[in-house]
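The structure appears right after this line, and notes come after that.
Shown here: the complex without one of its protein chains, the others still in place.
Chain IDs A, B, C and D follow the sequence of writing; residue 1 opens each chain.
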Amino acid sequence: MSTLPFWATVLTFGLVIGMAALLLNIEAGWGGMWDLGIAGQVAVGAYSYALLTSPPDAVVPGLGLPFWAAMVGAGLITMIVSALIGWPTLRLRGEYFLITTFAFAEIIRQLIVIQRGLTGGTFGVTGIDKPFAEYFLPSAYPFILLGLAAAATVLVLLVSQRVSNSTYGLTLRAARDNEPLARSMGTAVDRVRIATYALVGLMTGLLVAPVYVWFLGALVPASFTTHLTFLVWTGLVIGGLGSRLGGLIGAVVLTVASEAVRLISVDPEHASRLAAFQPFLVGVLLIVLLRWRPEGLLSERGAFRKRAKPLDRIRRDDPQTLEAVSA
Amino acid sequence: MLLDVQGVSTGYGRLTVVRDASLTVDAGEIVAVVGSNGVGKTTLLKGITRSLPITAGRVVLDGIDITGTKPNQLAGLGLGYVPQVGSTFPDLTVMENLLVSVRGSLSTARERCSRLLARFPELERRRDQAASTLSGGERQMLAIASALLSSPRLLVLDEPTTGLAPLVVQQRIDDIRRLRDEDGAGVLWVIEEHPRICLPAVDRVYFLSDGTVSAPMRPADLLEEGVLEELFFGVRA
Amino acid sequence: MSAVLEVRGVGKTFGGVTALADVDLTVSTAEITALVGPNGAGKTTLFNVISGFGAPYTGEIVFDGVRLTGRKAHEIARLGLVRTFQTPVGFPSLTVHDNLVVAAGGHGFDGPQDALLRPRADRRGLRAAAERADQLLGEAGIEHLASAYMAGLSPGDLKLLEIVRQLASRPRMLLLDEPAAAMDVNQIGTLSRLIRGIAAQDVGILVIDHNLAFVLELADRVHVLDAGRLLAGGTPEEISRNADVRRVYLGEEAA
Amino acid sequence: MQSLVFGLITGSLLAVATAGFALLRNTERFLHIAHGQFMALGAFLAVVLTAQWGLVPGVLVSVTVVAGAGVLCGALLFDPVKPQGGNVLLFTSIGLAWVIYALLIAVFGTEVRIFEVSLGQGWDLGPISLAPGELAILAIAALVILGLWLLLNRTGLGRSIRAVASNRELAEVRGVPVVRVSRVIWALSSALAAVAGILLGVLGTVTTELGWSNILLVLAAAVLGGTGNILGVIAASLVLGIVMDASALVIDTSYRPVVAFVILIGVLVLRPEGLFSVARRREVAA
Partner (left out) sequence: MTRRRGSVIPLLLSSLVVAACAEPGGPSAADSGGASDDGGDIVFGQLLGITGDYASFSPPAIEAAQIAVDEINEAGGVLGREVTLATEDNRSTVDGAIAGYQKLVSVDGAQVLGSLESDGIVALYDTITEQQLPTICSSCGTTFLDDKGGEYFFRVTASDSDAGLIAAQLARDAGYKNMSMIVQNTEGASGPAEVAEAAFSGIEGNEVNTVTIEPGRSSYAAEVDQALSTNPDVIYVGAGIEAGLPILREIHRRGYDVPIIVSPDLILPETTTVPNADNLVAALGAFDVDSPTYESYAERFQERTGEEPSPGLYDANNYDQYILFALAMQAAGTTDGSEVASKIIDVASAPGTKVYSYAEGLEALENGEEINFEGASSSLDMNENGNLVSPQLSILRIVNGEWAPTESVAIDSSLRPSA
């Protein structure tokens, strides 16, 4: 038997997490906004896409739009929701920001569960419209989906690259390093951050969420728990917070490594031990990397080397320094 | 010799702020380090009190080399330190602030603290108030009082008079003098503000500029007309 | 003499403690103005008030004919009133060059729209800012630092860059917060030359510093702040002879 | 009335869980996400051990084991990355949470476990009904919290802990053995987590998801309580518990978990320093 379709599927999932990690990198790596609400944004995008494509007469009725229109719609909806969440949240600092985004994601998931009429509740949304499915044999579709995921990843990567090489990206990193100083240079830090939040929301709804939906084939709230958020974060931390490609590479390595375990054949009795491998791997990778290679596989300095020469390691977000500055 | 600092260099990370500093303090002596803002006075003290790594030289306290000692062992060795910033525990009451510095059984500790508080009537009145509610002068008083609890032979004070009104400054100076006279302790005292008020109380003084410690001087020399002006203002009045 | 900044009767309290009371101050572009005073006198508080950091205050501040009351820090900066900070960390994880580019890039970086929708214009802007950064590094004589990270610089270099960086945005007026702290004699000399050079280009300068020697040598006009109130004002010579100033600084009993 | 009693039970369990979390947050200065997994670990150990050795020895041994595990984790995993700041500590804790979660699955399996303890039937006390077991849970929670409060406020060790929380550098200067205190805090915090996990398990069931499903509430209570005083955390926990349970009277019960987070966000946005934080005047040095 060929293992290729299996790997195609695993890789597709890896790319979904990778795209999310690239976007998270714009937000957290460059923007310093340590967002624990990714699952919430993906959920908003995914449900928007599903409900926009779902036919009006389906179990969970939707608008029956073609997939591309739904992608645009999902992007816009997620962008608006993100901006609305960002508006009160972004004024908070440090751990308060973390907790608030965390809580927002949980509220979104709970609302999806509760609002059965709109979202199908825990029953979920089925009958997802997958683009171009009718032109291909089902056994070939995993490859098509992988191709679509790869195309979406390229788009996200292009946006990420553009950001990293732009005045906006530089401003974002500057405001992360020293907010009072950035303000004193005329940067409207709050506006830049909300715009960043909105951009990440737009890209999440436009690309990440739809590909995830195609991959899943059906939506249930259980696919949008904090596990998803932590998976994306772990991918980014492994790859290197602040680097250009780290998130993508880290996420793909992480998902492929944890799914590769399926290829080890074990007695079903011991399967539960094997199944514990994925969380174990995620946890151990996080602990080990943060301890011995906190900058990840690729580092921010590596990413913006150009003319820079390495000096001693710095502590970013050093609260004392920033407090002193803002005092 | 109570404190012997020999050619010490210290700083933050790779950044050396104080270079090759040497100074001594004897028992029953008040020694001042004077210098303007940002010349490395606090850094020097942090090096001596082991909060910062020493990259060269050594520090000997009463015959014991403390270059490799942990900061929390210094109190036991007879060194009391009052840092400039964060010299109290804001969330603890006055009494608790004092109790933290005392080892041993609770009843004897309470007794010692009460005895000490008797020497500071303003603090006595506020013994059950949180330190965060004290005024700046009271806070400095509390900081000095807590440093005294370990019965230090050497007291290291980092600008204990900063930001205080001249009258209050005089009170703190009296406190410090009493330490020397009644307890026979040595005092290493960093002064930036009010040098004219403070210096007369001092036995010996070092001038610190740009991370380098001068040779010891007599305070009277510094207090001569124009010397301080030249050191501080760079002009002769 | 053209007044670029006018501070009129500014007062401010923190939880019942008076930090500033009825401060009047005028800064003109023709001369370098300095503000001195002991620790806790309220110098930095006044800077924060002027530059839009921190909570509301009483009184009125007018810059170039524009009332600053209620304006946010970045808006004030965009008017051309730019400050430096006492702790000169800059943007630690960016290179020195990038630090200057951020400052030189103008004030219009409010979001990703330009980067994504008008990439060519954005690139042009970035290139222009980079050229301005190169030029400033050259003028300050620190080209060799261009590719170093801020986090690795010495305190003196950081202090110098704190000013050079803020110059990149071509301000109308600079507020310098303790620029000479942690500098050695040579660096202070460079700093004084730099500040005079800036002042000569019709940029208003208000500097606060502890180092009286430096301030008295640099400034044309000195104000003394003590416990939130203006104690004296005048030429450096007048100030260094002023009995009140001596009392505050050296602790002499008032004669 | 009745929902007030339920809220009190929910809140007091939350308070026990949050007290340990807040202790670490205030002294080691990071959000210990794996705290929830320590709760689950304590519950699982206790389920297994009480079945073999009886209630009291089983509980004591599991609380001790969890406390020891906490100390070990603190020394081996967290201390080495402390210089890198709170965010790295936070993500190390997330990593640890995953590892403990995985080990729980691998060792205990995913089946639901229950304590063989009956809480008895409710007495009717006027408008409220309270079962002996519920009273016992309340009493244990209250005793644990009271004990913690006494420890913190009436003993030298407690003063040292509070001193470290209030000003770590100064505590070191004043001769507090900060490393040893930090070990004690880890032990204390983990033991509290275990107690909370066991009480939750007795009231409900023990599953491998116990940690994940409770950590967000613990976070919420800790943040609402502010960093100043342990009493703030307890008050915040009780308020959250009561509001969540009382919300059932006003809105559909399915919204119950949402209520806590809406409160959390509301408070954070309006009053970022926490609901019960004592306005702390900062020592101004400048």
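What we mean here is this: a residue touches a chain if its C-beta (ideal position, glycine included) is under 8 Å from a C-beta of that chain, and two chains touch if they have at least 3 such contacts.
It should be emphasised that the depicted structure is a prediction, and the values quoted were computed from it without experimental measurement.
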(request) Give the labels of the shown chains that the missing chain contacts, considering the complete complex. (result) A, D
(message) Looking at the full complex, which residue from A:Leu23, A:Leu51, A:Ala74 or A:Ile144 touches the chain that isn't shown here?
(response) A:Ile144
(message) From the list D:Gln2, D:Thr64 or D:Gln84, pick the residue that touches the absent chain.
(response) D:Gln2
(request) Sort through A:Leu52, A:Ile128 or A:Ile287 and give me the one touching the missing partner chain. (result) A:Ile128
(message) Under the stated touch rule, tell me which residues of subunit D contact the chain that is not displayed.
(response) 2-3, 6-7, 9-10, 13-14, 105, 109-112, 114, 116, 118-122, 124, 129, 131, 133-134, 200, 203-205, 207, 209, 213-214, 244-246, 248-249, 252-254, 256-257
(request) Mind listing the subunit A residues that contact the chain we can't see here? (result) 1-6, 8-10, 13, 59, 110, 113-114, 116, 121-124, 126-130, 133-144, 147, 215-220, 222-223, 259, 262-263, 268-269, 271-272, 274-276, 278
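Please note the rule applied: only the chains that are shown with their structure count from here on.
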(message) I need the common contact partners of subunit A and subunit B, sorted by label.
(response) C, D
(request) Specify the chain most distant from subunit A by Cα centroid. (result) B
(message) Quick check: how many Å separate the C-alpha centres of subunit C and subunit D?
(response) 47
(message) Need the CA-centroid distance for the pair subunit A / subunit D, whole Å please.
(response) 30
(request) Measure off the straight-line distance from the CA centroid of subunit B to the CA centroid of subunit C, and report it in whole Å. (result) 33
(request) Would you give the residues of subunit A that are in contact with at least 2 other chains, written as numbers and ranges? (result) 312, 318, 327
(request) Could you list which residues of subunit D touch at least two other chains? (result) 281, 284-286
(message) List the residues on subunit C that touch subunit A in their complex, please.
(response) 44, 51-53, 72-75, 77-78, 82-87, 89-95, 97-99, 101-103, 105, 107, 109-116, 119, 122-123, 125-126, 129, 146-149, 151-152, 166, 169
(request) Sort out for me which residues of subunit A touch subunit D in the complex. (result) 34, 88-89, 91-96, 98-100, 102-104, 106-107, 110-111, 113-114, 226, 230, 233-234, 237, 272-273, 275-280, 282-287, 290-291, 294, 315, 317-319, 327
(request) Can you check the complex and tell me which residues of subunit C touch subunit B? (result) 38-40, 152, 154-155, 178, 181-185, 210-214, 216-217, 240-241, 247, 249-252
